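All protein chains but one are shown in place.
Right, subunit A next:
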């Protein structure tokens, strides 16, 4: 009996120690410490974008975590989300002028911590964080007559929550890729630009403007440190130091199709993308394909997934493909999970018009 008591008190003591260790451990707390965040653009005129959340284990999602936590909606379309440490930044695009913003949240609890609005942030498009205290946001600016001349990349100090600099980039700055002190900025296909801008993130000055023969979408940096970019119906492998295009891979030869939603696999050795077109009835069709960074040509005859999506991402932890489905802008969309070989895992209802995923 005494023995047992000793054993029990020892056990209690040990657990207390463990528990108190846990207490002093600065492990993040909150409902959203790890998991998958879904960017839902919403219907533009309804300003009903949202961030949905699911854990990697669940097959249901919480449709709008910001509203749930803060009792107020994001009030705009959600264009992007990124976090660094416990700081999360949500890009909000409202259909009315003057109401666009970046909403700052605690990345673990999703409680709001403030915002930056117009004129600092106008028509935000994409975001990357660099280090613990800096973020870059591509913005189209007011762009009221859709000539894409007012664009810029906003440099944000996360400690003060202020835009410290605007770097002018015309033609509708869009996709951002950060690697090794450099930010690569692409433009939208309809902005009229054909160049990739390189920004030095220590000086926040434009380092180089790489002129190519089509609108450029930077994809990421592969396992060998090479930058990949999409440019029209081509995938380009670019030397991130010399900016020389080392490989040009044509993506089929059907000019009626367009390639987009390029994403790297978790090992950074494969690129997935969607090749799509509109049929005579204006229905979007297409498939999801892939190529390896070592391939000498892109196989567009055997798709990985015989479907077109409104968003595509790969979870760097598990390697699963997360694909977004938007049945229409007037109903909730779905996140569909596939294994890297294209086999279906499950389908999860999210919010309106999902376009991307952020993994934590």
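We adopt the following convention: a contact is a pair of C-beta atoms (placed from the backbone, for glycine too) under 8 Å apart; a residue touches a chain by one contact, two chains touch by 3 or more; residues count from 1.
Definition applied: contacts and distances are computed from a predicted model.
Asks: UniProt names the one chain left off this complex as which of "Sugar ABC transporter substrate-binding protein", "Iron complex outermembrane receptor protein", "Phosphate transport system permease protein" or "Acetyl-CoA acetyltransferase"?
Replies: "Iron complex outermembrane receptor protein"
Asks: For the chain left off this view, which of A:75, A:194 or A:208 is in contact with it?
Replies: Missing-chain contact among the listed residues: A:75.
Asks: Which listed residue, A:145, A:160 or A:301, touches the chain dropped from view?
Replies: Only one of A:145, A:160 or A:301 touches the chain omitted from view, namely A:145.
Asks: List the residues of subunit A that touch the chain left out of this view.
Replies: 43, 45-48, 63, 72-73, 75, 95-99, 118, 122, 142, 144-145, 150, 278, 281-284, 325-332, 334, 349, 351-352
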